[in-house]
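Excluded from the complex is one protein chain; the other protein chains are retained at their positions.
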Amino acid sequence: MREAAVVSQPNPLQRIPGVAIVLVLLIALFSAVAPGFLSVANLSNVLVQSTILTMLALPMTLIIMTEGLDLSMGAVLTLTSLCVAIVSLATKSMLLGLGAGLLVGAAFGFANGWLVAIIGIPPFVATLGTLGMAQGLSLIVSDGQSVVGIPHSVRDIYSATLLGVPVPIVMALVTYAAFHGLLYHTRFGTYIFALGGNREALRYAGLSPNKLLIVVYAIGGAMAGIAGLLMTARMNSGHPTAGLGLEFDAIAAVAVGGTSFERGNGWLLGTLLGVIAVGVLRNGLNLISMPSSVQVASVGVLVIVALFLDGLRSRA
Amino acid sequence: MSSAALAIEPASPTPLLELRGISKEFPGVKALDDVSFAVFPGEVHMLLGENGAGKSSLMKVLCGAYRADAGEFYHEGNKVAISSTADAQKLGIAVIFQEFSLVPHLDIAQNIFLGREPKGRIPGTIDRRKILADARRVLGTIGFDIDPSTTVDKLGVAQQQMVEIAKAISQNARILVMDEPTAALSDRETELLFALIARLKADGVSIVYISHRMAEVFALGDRITVMRDGRRIDGVRPADVTPDQLVRMMVGRNVDMTYPRNFADKPGELLLEVKGLSSSTGISDINIEVRRGEIVGLCGLVGSGRSEVARAIFGADAVTSGEIIFDGKAISGEPDLAARRGIALIPESRKSEGLALLRSVSDNLVVSALKKLFPSGLFDQRSAQRTSDSLIRQLRIATPSARQTVGLLSGGNQQKVVIGKWLAAGSKLFIFDEPTRGIDIGAKSEIFALIDRLVAEGAAALMISSEQVEICHVCDRAYVMREGRIAGHLTRSELTEENIVRLGMHHA
Amino acid sequence: DGETIAVFTKNQTNPFFQTVRVGADNMAKALNAKTLQYIPTKPDSIPEQLSQIEDVVVKKPSAIVFTPVDYKAMVPGVEKINEAKIPVVNITDRSAGGKFLSFVGADDYSLGLETARFMLKTLGGKGNIVIIEGVKGSLTNVDRVRGFNDALKENSGAKLLASQPGNYQRLQALQVMENLMQSNSQIDGVLAANDAMAVGAIEALDGANRKAQVIGINGTKEAIDAIKSGKLLASGDYNGFAQGCLGTMMAIRSLRNQPVIAEIVLKPTVITKDNYQPFDVPLEQRTCPTFEDAGKLGAK
């Protein structure tokens, strides 16, 4: 809206997105009514279940900050998950599988960035197109079948623990730390703000917005590759529809977390809270055996309420 | 041709930078036509011309943002190529653009050093302490006292302009281009800027300065280049010309710069009555009256809340208490209601609030008059174009056609489109918020003549302007604001710059 | 008494799984137990069903009746259930791994084979045939289509014109059929991998004023109605109701230390104009088979 002439220091409370409030309320509610909700096993479940989405939502935050979008992420995750499965099956090596997933993911991310930055196709359309391509390739490489029989080393990733903490959670935390450092403490992070906020400014500063954009999308693809490893590990198989639609969950988490779709204003911690809020909601409703149709609607209500609260406070 | 650029020889014979035979064509517009231009070390070089004359385009060519269709560059006598902003930066050229180039969600320090961040210990990271210290130092040199870790989206227009200046200064440029730097500044900041320019000049920095304010031209300029219709018309020294001569060079005809008004003998009936108005944006207890046939000024320092009063009357900001009575009836609601009842708001920021930049000139000109032009509700493109063509002629909007994308017009011509759209709507009360910002002298006098005719025919105007001269010339009377309140009222006879400043200043 | 049985189905949209759930509820009520239904909010979502398993393991129901959304991808989930020592019965799609105390399902291959055989018999062993497939890679689809194809191979006079995907969706099947009719002036038979697609194909034929024999699979209410009115030649009975009943019955019996049947593969029944009556009963009025019936219903 309008800039105020007087500089007011941002009130830290104002930065807490609606979702933080909703999250606290949800946790309080389920602690009271859902037996077993507060148990370590259950909470660890919620967090582990949130890891794959976290790995998509963090790069999605960066992409949305550039006023972009990546609709292909779910399909690319599906494809990389299959790659992990196929390659680790053929080579008996988890690392080669991961490498293949990363490579394919980054290639798709690169393609997205190229289409958006160099060819100039709007992100929504470009990634809608690559969504189809990744989905098609998933069907083609798997012939529509699941890929099973992959080595145990892959599946162990999902079930192993490090110092008592499940490995997926460790991976998600490391990812979060990496993204946090990248966005808030590096030059590249600064440029991400500028990509969405004022691309001309970058150009005048002698930087290439196009190259930066490509890197941002490529990071998204690469993260889909890593998430693909987790997905394969979780299913102990590769499946041609496994990740479809996850991109919308990721986008919703980003938006719920307070990142705006305009002018490069993003908040990584908010994204994390958004992912966890969705996880807690689903888990809690399962624990209290809420009818499934209510569960379906509840995600929609969560998204709307969180954004509504955000809007309320930004107006206040 | 190139020798023409050197018609007046400055102290040093070799120009620091010279442009020869620059041409640049856009579809339908020859923006630059064989223009030559030279900058000498340590001079302040004023670039003058009507809106759309090609000043900004020339500067964009000079800093590598546009690539010229033809022409050559010489740096200290050596032929060079400037095909990117990086090239220009290497030659020590820095620019303060007419359009802001700041990133809203980065802080002031990050904006100033964008692309030149001090490296931290870990590769890729930024030395946060150093960047803040450096920023503080640069801000200090321009006398702008603000915390450099403030994000830019929290700043007002004037403050953003100061950051722009800091950003250009920080590049230690040898040539500094300023495209209408004071258009958004108040007097205090303008003074700071002038002092800074003097210091830079003393350090041997050359400054190219674009302005529509005559006073600045004579106060600052060492040399003047005048442009018209994409061509270089002449180069002169301030001492050798009068303002009138300059204007004639720019416009190619005589212009009356005193903005004559036909003041009515007695004011008409009451049109707008604002009683005890307070709004969500911080103005409180505003009482204002505007009668038919009047131009009423609304003055005050930047940040005193003038724009907020304008917006509240128009329904753009939520009113928290008080009353607005227009044409005998109370009015409260959204801008569409105010517009329907006959109020027009020419907002302060043309790009973000005034125009649909990607739409055509015609689309923008008729948007507020749709109901009036097409009472049946059926829209007709041809008749919209006819209306636009006539407005384009009246306001002398420089555009290849009514179908041109409005964002491609020069800054001043864009402003004319914003004004034009309310003329078509046939409003009764015109609220102008900085209507002449970025408008050339010729156009300014045309616009004031237009306003004069409007009010003579029974309309009225409420005018906000930071240029107090203008207020004093054209207003019947004025309110002066301070800290969100009306601090005083000045009648026609009391209306002097001194009085405005006195009332608007904070009491000690 | 009072056991809680968690019932997992693939989605809330396919009528077939509704019959499964009603069957399960029915049986649980009869045996004084209660059910908890777990259905992914996104139809057939693998990650979501995995999460639901993890959540339910915390809740520890007495037993689980489980339809995997994907028979291979869900194996790690089943293993989690096994680790938690919750007894589990597998229904509908046979899981590729994990330990179950019983499997109750229909034989998709035989269903495909028998319905296709019935149609080819009606057509006199010859004619131009098209197949409308379900979701690529789903177990039911693979086996049903394999059954269709094997039946075609038995009839040298039958010619397969095309095998195109309808993804178990009505609209997609309708449009595929419309398009196939353009390139094939004579289509005599349509083998659809489920009833929704079969009915979609019938609408396409009607719209073009063409006639062909159509069969579907599942034995849903609309299929029965279409058989009654002569539009649909036959539907293979997938009998979700019985699957739900029997799955739940086995789970509860094992909890009560009663003998269970380790594997019930319901015999394929081809529902036709001549035998539809027993299937033409509203869900609510159906009664679950008894344990004694269970042995007879199963092929194995």
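First chain written, first letter: the chains are A, B and C, and each begins at residue 1.
Just so we're on the same page, a contact is a pair of C-beta atoms (placed from the backbone, for glycine too) under 8 Å apart; a residue touches a chain by one contact, two chains touch by 3 or more.
Simple rule for what comes next: contacts and distances are computed from a predicted model.
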Chain not present in the shown complex, as UniProt names it (candidates "Phosphoribosylformylglycinamidine synthase subunit PurS", "1,2-phenylacetyl-CoA epoxidase subunit A", "ABC transporter permease" or "Na+/H+ antiporter subunit G"): "ABC transporter permease"
Chains in view touching the one left out: A, B, C
Full-complex contact with the absent chain, from B:L185, B:A316 or B:A443: B:A316
Of A:L115, A:L246 or A:I276, the one touching the omitted chain in the full complex: A:L115
Which of B:I224, B:L391 or B:V474 contacts the chain that the document leaves out: B:L391
Touch list for chain B against the chain that is not drawn: 27, 314, 316, 334-336, 338-340, 345, 347, 352-359, 363, 366-374, 377-383, 385-387, 389-391, 394, 403, 421, 423-427, 450, 453-454, 457, 459
Absent chain, residues of chain A that touch it: 115, 119-122, 124-126, 128-137, 139-140, 143-144, 248, 251-252, 255-256, 260-261, 291-304, 307-308, 311, 315
Residues belonging to chain C that touch the chain removed from view: 11-15, 17-19, 21, 41, 43, 133, 136, 162-165, 167, 169-172, 174-176, 178-184, 196, 199-200, 203, 206-208, 220-222, 225
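Keep this in mind: only the chains that are shown with their structure count from here on.
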Touch-based graph of the chains, sorted into line, ring, star, complete or other: line
Chain at the geometric heart of the assembly (C-alpha centres): A
Most widely separated chain from chain C, with each centre as the mean of CA atoms: B
Whole-Å gap separating chain B and chain C, where each centre is the average of the chain's CA atoms: 71
Chain A-chain B separation of Cα centroids, rounded to whole Å: 43
Distance from chain C to chain A - Cα centre to Cα centre, in angstrom: 35
Chain B residues touching chain A - in the complex, by the definition given at the top: 63, 65, 84-86, 89, 95, 97, 99-106, 110-111, 114-117, 120, 124-126, 128, 146-147, 150-151, 153-160, 281-282, 302-303, 311
For the chain C and chain A complex, residues of the former touching the latter: 12, 36-39, 41-42, 44-48, 50-52, 54-56, 58-59, 70-76, 96, 135-137, 142
Parts of chain A lying in touch with chain B, wherever the complex brings them together: 2-10, 181, 185-188, 190-191, 193-194, 197-198, 200-207, 263-265
